[in-house]
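Provided herewith is a single structure, encoded as structure tokens, for subsequent inquiry.
Here the complex is missing one protein chain, while the rest keep their positions.
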Amino acid sequence: MNTLIAIAGLGILCLIAEIFNLRKAIVPVTIIGLLAILGLNVSEYMDLGLNTAIMERNEGFYNNMIVNNSFGMAFTGLFIVLTIFLVAMTPEFHKGHKAKLSDFVAIKLFLLTGAIAMVSFGNLAMFFLGIEVLSISLYILAASEPKNLKSNEAGMKYFLMGAFASGIILFGIALIYGATGSFDNAVIYSAILSGDLPGWFFIGIVMLTIGLLFKIAAAPFHMWAPDVYEGSPALNTATMSTLAKVASMAAFFKLMRSLNHEVSASYVAIIITVSILSMTVGNFMALKQNNVKRMLAFSGISHAGFMLMVLLNPPAMSGVLFYYAAAYALAGIAAFAVILYVTANKENEDIYQFNGLGKTSPLMAATLTLALLSMAGIPILSGFFAKFFLFSEVLKTGNVLIVIVAVANSIVSVGYYFKLILAMYTKDAAENTQKVPAAYGIVAVLSILLTIAIGLYPDALLGLLK
Amino acid sequence: MDVSFILIILLFGAVATYFVGDKWASKAALLFSTAAFAATLYVIYRYNIGEKVSYFHTWISKPRILLHFQADSLSLAMTALTTVLTPIIVLTSFGNMFPKTKSFYALILFMAFAMVGTFLSTDGLVYYIFWELSLIPIYFIALIWGSGDAESRKKAVVKFFIYTFAGSLFMLVSFIYLYTKTGSFLNTHLYNAHLTEKEQFWIFLGFFLAYAIKIPIIPFHTWQANVYQKAPAVGTMLLSGIMLKMALYSIVRWQLPIAPQAAAQYKYIFIALCIAGVIYGSILALKQTDLKKLLAYSSLAHVGLIAAGAYTLTIDGFRGAFLQMIAHGFVVVGLFYAAEIISRRYNTGEIADMGGIRIQSPKFASMFMILVMASVALPLTFNFIGEFEVLYSLAQTNIWFGVLGGTTIILGAFYMLRMFQQVMLGDKGAKVFADVTFGEGFVFALIIGVLLFFGVYPSPIADFITPDLQKVLLHINQIN
Amino acid sequence: METNLALLLLLAPLAGFLLNIFAGKKLSRNLSGTLGTIAVAVSFAVTLFFFMQVSSTKEPVMVNLFKWMTLANFDVNFAFQLDQLSLLWLMFVTGIGTLIHVYSISYMHDDENIHKFFAYLNLFIFFMITLVMGSNLLIMFIGWEGVGLCSYLLIGFWYKNQDFNDAAKKAFIMNRIGDLGFLIGIFIIGYLFHSVDYIDIQNAIVSGSFDVNDINNMTWLGVATLCLFIGACGKSAQIPLYTWLPDAMAGPTPVSALIHAATMVTAGIFMITRMNFVFDLTPDVQNIIAIVGAVTSLIAASIGLMQNDIKKVLAYSTVSQLGLMFLALGLGAYEIAVFHVITHAFFKACLFLGSGSVIHAMSGEQDMRNMGGLRKVMKVTFITFLIATLAISGLPPFSGFFSKDEILMTAFHHNKPLWVIGSVASIMTAFYMFRLLYLTFFKGFRGTEEQKHHLHESPSLITFPLVVLAVLALVGGAISLPGSSWLNEYLAPIISHPAEHHALGTTEYMLMGVAVVGALVGIGLAYAKYIKQGFVPVPDNEITGFAKVVYNKFYVDEIYTAIVVKPIYALGAFFKNVTEVALSGFIFGLGKVANAIGAQGRTVQNGSIGLYLFVFVLSVCSIIAYIFLK
Partner (left out) sequence: MENILQQIGIENYIYLSTLLFCVGVFGVLYRRNAIVMFMSIEIMLNAVNLLLVAFSTYHQDAAGQVFVFFSMAVAAAEVAVGLAILVAVYRNIKNIDIDNLKNLKG
């Protein structure tokens, strides 16, 4: 809870700093502040571990609006780390319009508060608020280049469809409320256990599910994602594809774990269908993309499909999801840091822009390669372990078919990840090199090192959610 | 000093090679790979006098993944093969100038690291990780330093990568499935997984896909010839000399003991497939116009025979397969080196453009001849020992397997001598062909020395590996 | 001591080989040859020593060096067995080997690669000794394949000529077909006896631990001996694997004499004699051997009638004689086969070396149509050649008469048709050998003026071996005279079932008479045609009718090409152009399909929010519908 308030405060501080003309201090202060908050979060997490013998203790705040537990805090930590990376890259990316720097930083911070609310809610109202804060921030970020028609279009599409999805989520919440008489997770949970709920309760769950499937961009609710990713300014695409996607997935998982304890057969059928569809659509569509952002959008769709498999057996999967989310998001940050570097001052983000990167900037090329290999699931990078843990848990549930499909999809995915790698190493560069901006370089290297590190010590992350 | 030191030397060597810079990279690579070989020899020595050389460490607690490098004679033999071939392969590259030298040599050492890891790991997942890791360096080596038209090379290399990656994913699924059954990835636990026949079949098949593509066994071989041709010689040597041995080794180490009933039940089918590959590869080799492609198909034939030997589930087949693996590793490196020398001097891989080389370079011709003879398994070369034992085991399994597999000695002689005649003999010696330099001759002499020595006196290796092979076989027979 | 001596016997030629291959370039030509000769001579000396020892003690010398190969049921040792049989073989291998080395010093003097030549010859001797000395089938196999290699190297010695290389390749490959048979034979023997040691196998049969009444055992044993025989066919040029031998004449003449007449090609006979206790158990296979031998003998002799290349004639004659030896083997008369091997080694080596001398004089010309009248200039060569020719034609008292006559006699007692075939082949032999003699040495010279100018008797290094061999060809029959055979006695410990020895009765004398008359008829016909009529064979393009078929060796090579080689290439082309393309296309096709799906999918994603929302709502509706319908 404290973290949430502190981050919101930090966001406001940013805005005030602009008023007092402390523009230069914004980013350093924000990063230091976020690091401090991360420390706070860690210490709270330690307390949690020390104070209780129970694996997952729900510590409620404000009438149980916010619940502090290991799940929420672990994800909070991940989100903060991601935000630090994103914020660190902001000044470099927006160096054209310095005046708006505080806005961009502040919006990211607010977005972070939304994300944190989404993983630590104890009440559906808080969940709804979180998801809306996150979404509205993203609408703004997507459309943040008002003179660029692509950005406008992206913002418009995202907004229209996002609002539409919000409506469906809201409808679902209303139905759940109608069925159980409360917005409080704990109450709803006990109501489910007592059984005998009206038929519309399940409809409510499904509506909620659909809304969240939209947010994580799972097929067939994915169609906005490629367009929005492509149109948005690249840094904001990075935000969407890493932080926003992971947060939505975590919220989805948390919600379903508490609301949908006994997963019904038809629900499983829906999840499996959507999962298979997402993986397949995402991977196959990505094969023929020229625009890297668009390609990563489809890749993100397929990863959403992978992550959806955690819903097949929620109680056992929280660690797996966290690991997968961390691996995916960190690799994504690393990839986007390189993309930002390469496509700065370019008119598009097509693959040919990456030609010859292996020669002109070996470090960045290596980083992007590792990031892509991680996403493709090549050991010893964390992406491999993410898939491996996921597959092992899913196989335990007996769903062999979906694992086979997932494996087949992994093979397809290699096709397009390698397209980019091939461009970097086998083609010649068209232009002279530009210096790697320090911010991008540091973020890229740090995030890829983290990716490798959690690959070498998966226990470190898996242990967090015990 | 335990086996992990070999890995550490190679990994450290890879990093160090990268950082010493282009000028010294090749020397550093040679130094570290030789050091790794020395370490291997020392480890084998310690193993022989009964000291502890295995390395155990828990890596991930849940799911339980262990860094277990259990050294037994089989893994040590293959490790020694890897570490002895690596410096040789590094040596073969000395005459060439490569762009981005440091990356090149660092990748070679890294690849050796991954391959040694594959041979040593006894934890299934760690094994799988090393298995996949070895794919990355060879991919880049073939892609960046390969020869020929960039587009077609890219196509070939990407196909190779995706194909082998695809195959190994099925192995991963098999491993995960086994883990859900036994709660462990350790091979000794997996051996006793008590699987039903149906489960065994599917697991066997999952492993088979991975191995069949890597070895390759027909009809999964289509990546091979193109990659061998397009990759730089060093890459081809790494691939054919060591990497495909990973799969052959794994058959004995993983596939057969884990699914022994399936192995026994379907062995005829798999042996037949392997032998079909022998004949198919041999006949195709006859029609090749490119030297490296010809060698690639000949390799296809030879490894098919090795795999067939392993699938016979007899001690002779196992031993023959292992001996032949080692012998084939040496001979194929030598042959590809010879091919590389020719194409380096003539700037072509087309057999039709060659000929009359013997006139100008008798030494080279003699060495090439010996390699050709080793390749066709002339007695007193190491290859004969392995091939004989494999064929013997095949004949014991079914006489027709012996006869059909044995056609390799006819067809092998056919295409190899035909190639030798077209490339080396005749009087088409218009083009200048300098005889071998001292460095080249040294490499050939090393390889030939090994092949002849163990051809006459194979007992050190055969006696070394036999007890552990018997253990594997005993396990398989117990379950059946 | 015995071990060391045996090693010296074995390794001396190897040392010669190594010396010549590594240092040969730096040595002078003569030194190179001398070293090679000494190496073989040393072996010969050691052999002589052992021969004396074993002749007196009757105990074989066994040398066990170390374990070579390990198999499930038995180990294979690097071990040698010097007994009567192997020593006999070693005697003429190293003996004739030494002579031919001496001959080669002069014959190859002008070749730029003379050191290689001697290296290969030494290596050949080394492998031949291994073949003969080995105490088990696998050691024999080392030599077996090794001599094949040397044969390959020496046939293709003049490697600039691709035709010669083709011949070398053909020899190696056809030998390998036989080798596969041999290998399979070894596999089965190993399976049946759990050993490949001769002594173990023999003991197993003698002691009864190998059950000869078990039908299953015997079937497998039959297959094994048949396979071994296939191996022998390859090495000893029997139908259907004989076609390489005439082509092998591409090699230098000393090679033809040593490898392709006297020693290597007799390896098949050695092997069968070695394994006689096994072959004796499989009479069906023995019948096959006899028939194949007889037919080979006849066919080769008939082809020999029409050949014009002096070495080709000798080559077919070799095949024919080998056929006779196999006939003897098939009839179970091992010692007679061995006898013929020895006499044949003498006279055939002499013939080849003589022809080499002729070719030397003719500056490389081998076509008899361009020779004639050489007896005046090449007296020594002519006389030695004449002696050898008389020996091979089977006229008493030359050595060939005794050995050939014994074979025919045995055939007569066992199987009359085979006797007829053998006799006809013998008559043909007499005919074509005298045809050769007449065309080469009689009448006038038919070559060019330049050749005529160049004609000369060969130097003494060449004529010396000729003389020695001619003497041996003359008196060699003495080792196994009818009635009192030293050889039979000597070999008695080796042969488990000696052939029945027929006392010299009327039948026997009659048979001898028939044989002699037959030979004389052959000689007479040749005389009539080539001396009386002075007939000279017509140029190639004028040969017609059946003569053409015979001249072209019954088109056997062409038939083999058509039914074996061509189909293999066709299959290769099919694999290359169809299956490989299809398999590769299938894999690439998967990728293409995936890409096509991706490309199609892009058209669906058309950028319209309306469509996106529509898909969204449609999906929602289908999910809700699914829930309600379920």
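A, B and C are the chain letters, set down in written order, and residue numbers restart from 1 in every chain.
By definition in this document, contacts are C-beta pairs under 8 Å (C-beta built on N, C-alpha and C of every residue); 3 or more make two chains touch, one makes a residue touch a chain.
Just so it is clear, the model here is predicted, and its values are computed rather than measured.
Q: Based on the whole assembly, the unshown chain contacts which displayed chains?
A: A, C
Q: Based on the whole complex, identify which of A:H94, A:K108 or A:K157 touches the chain you can't see.
A: Residue touching the absent chain, from the options given: A:K157.
Q: Using the touch definition up top, pick the residue from C:G364, C:G444 or C:G610 that touches the left-out chain.
A: C:G610
Q: Of the listed residues A:A125, A:I442 or A:L456, which contacts the missing chain in the full complex?
A: The one listed residue touching the chain not shown is A:A125.
Q: Taking the full complex into account, what residues of subunit A touch the chain not shown?
A: Residues of subunit A in contact with the hidden chain: 125, 128-129, 132, 135-136, 139-140, 143, 146-147, 149-150, 152-157, 159-160, 163-164, 166-167, 170-171, 173-175, 177-178, 181-183, 200, 226-228, 230-231, 289, 294.
Q: For subunit C, which residues lie in contact with the unshown chain of the complex?
A: Where subunit C meets the chain not shown: residues 602-603, 605-610, 613-614, 617.
Note that only the chains that are shown with their structure count from here on.
Q: Based on mean C-alpha positions, I'd like to know which chain lies farthest from subunit A.
A: Checked the centroid distances; the maximum from subunit A is C.
Q: With centres defined from CA atoms, tell me which chain sits nearest the overall protein centre.
A: B
Q: Centroid from C-alpha atoms only, then distance subunit B to subunit C, rounded to Å. What do you get?
A: 37
Q: Rounded to the nearest whole Å, what is the centre-to-centre distance of subunit A and subunit B, using the mean of the C-alpha atoms as each centre?
A: About 43 Å separates the centre of subunit A from that of subunit B.
Q: Could you please state the distance in Å, as a whole number, between where the Cα atoms of subunit A are centred and where those of subunit C are centred?
A: 78
Q: In subunit A, which residues are in touch with two or more of the other chains?
A: Answer for subunit A, listing residues that touch two or more other chains: 415.
Q: In subunit C, which residues are in touch with two or more of the other chains?
A: 591
Q: For a test of understanding, state which residues of subunit C touch subunit A in their complex under the given definition.
A: So the residues of subunit C touching subunit A come out as 591, 594-595, 597-599, 601-602, 605, 607, 609, 611-613, 615-616, 618-620, 623-624, 626-627, 630.
Q: Give the list of subunit B residues in touch with subunit C in this complex.
A: 159, 162-163, 219, 221-223, 280, 283-284, 286-288, 314-316, 319, 356, 358-359, 366, 373, 378-380, 385, 388-389, 391-392, 395-396, 399, 402-403, 406-407, 409-410, 413-414, 417-418, 421, 424-427, 456-459, 462-463, 466
Q: In the complex of these two chains, what residues of subunit B are touching subunit A?
A: Spelled out, the residues of subunit B in touch with subunit A are 59-63, 103, 125, 128-129, 132-133, 135-136, 140, 143-144, 150, 153-154, 158, 161-162, 165-166, 169-170, 172-173, 176-177, 179-180.
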